[in-house]
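First the structure, in the form of structure tokens, and then the observations on it.
The complex is shown incomplete by one protein chain, all other protein chains being positioned as in the whole.
Let's look at chain A:
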Amino acid sequence: MSLKLVVGQKILTDVLHSLKEQGKWKVLVVDQLAMRMISSCVKMHDIMNEGITIVEDLHKGREPLPNMEAIYLTTPTERSLNALVRDFDSSADLQYGGAHIFFTEACSEELFNWFCKSISSKFVRTLKEINIAFLPYESQIFSLDNSETFQYYYKPTKMAGWNEMLERVATQIVTLCATLGEYPVIRYRSNFERNLELAQLVHKKMEAYKADDPSMGEGLEKARSQLIILDRGFDSVTPLLHELTLQAMAYDLLPIENDVYKYETVNNSKEILLDENDEIWAQYRHEHIAKVTRNIADIVKKFQADHKDKKSTDKMNIKDLSMMIKQMPQHQKEVNKYSTHINLSEDCMKQYENRRIEKLCRAEQDLAMGETPEGEKLTDPMRSVVPILLDQNYSSFDKLRIILLFILSKNGISEENLNKLIHHAQMTHEERNIVLNLQNLGINILSDGGAKRKQWTPHRKQHITEETLDLSRWTPIIKDLMQDGVEGRSDARCLDVRHFPFLHGHQEYIAAQYRAEKVLY
């Protein structure tokens, strides 16, 4: 079942439905994380159906509704609890009639005790911990929705708050495991030191959850689960490439903000939410743009043909009319969907041509693969880079991407060469710093001076077939890693035990599977 569905159902049943009373409306109060969480998997009309009359932000000015009870869904932080206490601390001026509190995760003892003693705790009718503190972003993707983490994890000078951040991340990951009922073995990429620390913390927290709910991770299927902790440095190539599959391309080239795609039609502008409820999006987002364009055109043609038949007779009789009316709502919806996706793919292609992405793709793919489409080794990669750097029409961001790909393909270049590239591309000092800062991900940027870090070059599977397009030869490393993980062979060559060790040894993993099998038979 999709992760979104699991979390959505949990929120609807465990939180909202359990408190639904006929004829008694309630207010739902959320903080930032809870809002983003609910938003990603439950629709407003589902919430309203469970007797909620309005959803409000805990930290914004709210309308007092003393004759209604409120359901709070928040992270158990000091800030949120303070706001909650303030809602009930003056009996003459109550915000709501009562409080049903749901914490996203376990509340610390210290805060809990402090809250017990506050006068506001008398208004609490429900107090539960739901242990969901992540966004189910797609059916198989989660996000911790915590953009600051990146800085903490990679910026060597940002040390204050490091422990708190790591604790938080570990807790969030563990709530994901708890939600799925998983108790996985933990692996981490050993080339980046900080991964080990995170892995250990996740393990510690998971033990605590397992003590609360021993059924976590039981069953043959679950005994095979692995949690693999990666840092961005495991594959720096993929995010730099201009990818030509629909989702990646649209997010790269179009101003899509928070998954909302905006476009202009003849008489008005439209805002469309790109998510899995949109079947066309769900079906085609990982397809190459050429295929998307072709297939959508086919669907529309078929749709038109289907509907032409019905109108071919000139006289509109009762039957036509009634059929038309019956199809009206469905019809309208479909027409809108098609026009959205035609617009989306056209927009992508327009950008592709206007910004001459094709030429970029060609150079990028050569650099990433280290060979030409014909399979010849790239002897002078500089030759693919320089024409792009000299071209005034490419943005400095595109140039930055190609420079980085070049450096990655060389596993670091001399400072002199870097300066030359920067000079050719007419880049600013800040942009030069971006290049140098990438060293913090554990990548070699400069080959002279300073110790060169040992790089891990994964053993790649062969992905190129007859059908592979020249401009899409690269396959993200994560794919090989996951395939190896699923196959579970101990001699895996990409998800190699030497680079991705088990936190508690490989033997323990095998033993756990053995135990699970024994229970089964």
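Criterion: a contact is a pair of C-beta atoms (placed from the backbone, for glycine too) under 8 Å apart; a residue touches a chain by one contact, two chains touch by 3 or more; residues count from 1.
We adopt the following convention: contacts and distances are computed from a predicted model.
The protein name that UniProt records for the chain not on display, among "U6 snRNA-associated Sm-like protein LSm1", "Syntaxin", "Ras-related protein Rab-28" or "TBC1 domain family member 10A", is "Syntaxin". Shown as candidates are A:L3, A:L19 or A:A178; the residue that touches the absent chain is A:A178. Residue-wise, the contact with the chain that is not shown comes from A:L273, picked out of A:L5, A:L273, A:L469 or A:V486. Interface note: of A:N258, A:T379 or A:Q392, the residue touching the hidden chain in the full complex is A:N258. The chain omitted from view is touched by exactly one of A:H45, A:K377, A:K454 or A:K518, namely A:H45. Seen from chain A, the chain kept out of the figure touches residues 14-15, 23, 25, 30, 35-36, 38-39, 42-45, 47-49, 53-57, 62-63, 65-67, 91-92, 94, 97, 102, 106-107, 112-113, 115-117, 119, 121-122, 124-131, 178-179, 181, 209, 212-213, 216, 258, 260, 268, 270-273, 317-319, 321-323, 325-326, 328-330, 332, 336.
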